[in-house]
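One chain of protein is taken out of this complex; the other chains stay put.
On to chain A.
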Amino acid sequence: MDTLSAPLTIAFDYTRSLGPVLGRFMAGLRERRVLGGRTSDGRVRVPPLEYDPDTHEPVTDFVEVSPTGTVLSWTWTDRLLEGQPLDRPFGWALIRLDGADTPLLHAVDAGTAEAMNTGMRVRIRWAASPVGHIRDIACFEPEPVGLPPLSHGRCDSGGSPTGTSDGDGGAAAAPPVTIMTTPIRLHYRHSTSVEESGYLRALAEGRITGRRCPVCRKVYVPPRVCPACGVATDEEVEVADRGTVTTFCVVNVPFAGQRLTPPYVVAQVLLDGADIPIPHLVLGVPAAEVRMGLRVTAVWRDRADWSTTPENIDHFEPSGEADAPYETFAEHL
């Protein structure tokens, strides 16, 4: 059987606090200056290290290096990926800035691979509005040799990296950047198992199915490898769209993306015929009246809106039956 899959994108802002060393480094970038850190061996490292690798002491000796440097190694990419510094084919290079002893990795806007070579001279192209982030270096470009500078291509910001400082940004001595934020977006294709696909296709027909473990005979909804026995569940079982609240919580706390107005109830519902409860909303009853043992029934969305998703069930509501005795669901808490 074909298994179902769907695109999945996860996105978040990677927010990192900077210590005194990287905070100074990023503050330097905001002023269009590159600061290296001198370690006890006399070497100037760019980017600076936070701690000396030999003495393990904090690095405190900052040295401004040149915005020009030499390519130590390079490659060329014409398969651009989301978030990269340039929106046209470019080189990646290890670049040792003049005055530094270690190279850093960055992009070189050289136009063509043929314009790249080991030993080539490059210089920083600064972002239009530096914020205290590594992306303040928009990219590098070949250092002109008696030629006018290259036209400036658009540098794709890949979201909006930001840097934040404590205190007054207008002060004479720029304070270290304290926080840097990098937007992250990752794309996947999420793939379900044969068993999960069967469950989702049944939902599209308004049915709820699970699978029975061949060893312990428990029925799992949604179907999964039996977590008690470690074996695939083989027998498909249709269960009811009504069941018993085994336990529940009253949501009183607002949060980003919340669809309902608190207070409302999220409950574990043990469907008749299943051995494991599913979490769902219990609506149509005051939160204070929801209780363990409450009998509930599924409220399906309009059939025209059904697809291969548990969201076909909008919520559960009381069925009007007498409460289930505790003994009937005690095993499933």
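What we mean here is this: a residue touches a chain if its C-beta (ideal position, glycine included) is under 8 Å from a C-beta of that chain, and two chains touch if they have at least 3 such contacts; residues count from 1.
One rule holds in what follows: contacts and distances are computed from a predicted model.
Undergrad: Of the options "Acetyl-CoA acetyltransferase", "Response regulator", "ABC transporter ATP-binding protein" or "Phenylacetic acid degradation protein", which is the UniProt protein name for the chain that has been left out of view?
TA: "Acetyl-CoA acetyltransferase"
Undergrad: Which of A:31, A:82 or A:235 sits in contact with the chain that's absent?
TA: With A:31, A:82 or A:235 as choices, the missing chain is touched by A:82.
Undergrad: Considering the whole complex, which of A:35, A:59 or A:93 touches the chain not shown?
TA: Missing-chain contact among the listed residues: A:93.
Undergrad: Which of these, A:113, A:202 or A:237, touches the one chain of the complex that we don't see?
TA: Spelled out, the listed residue whose C-beta touches the missing chain is A:113.
Undergrad: Looking beyond the chains shown, say which of A:38, A:121, A:201 or A:224 touches the absent one.
TA: Result: among the candidates, A:224 touches the missing chain.
Undergrad: List the residues of chain A that touch the chain left out of this view.
TA: For chain A, the residues touching the absent chain are 3, 8, 10, 14, 16, 18, 22, 25-26, 45-47, 49, 53, 72-77, 79, 81-85, 92-94, 96, 102-107, 113, 118, 133-135, 158, 161, 180, 182, 184, 186-196, 224-232.
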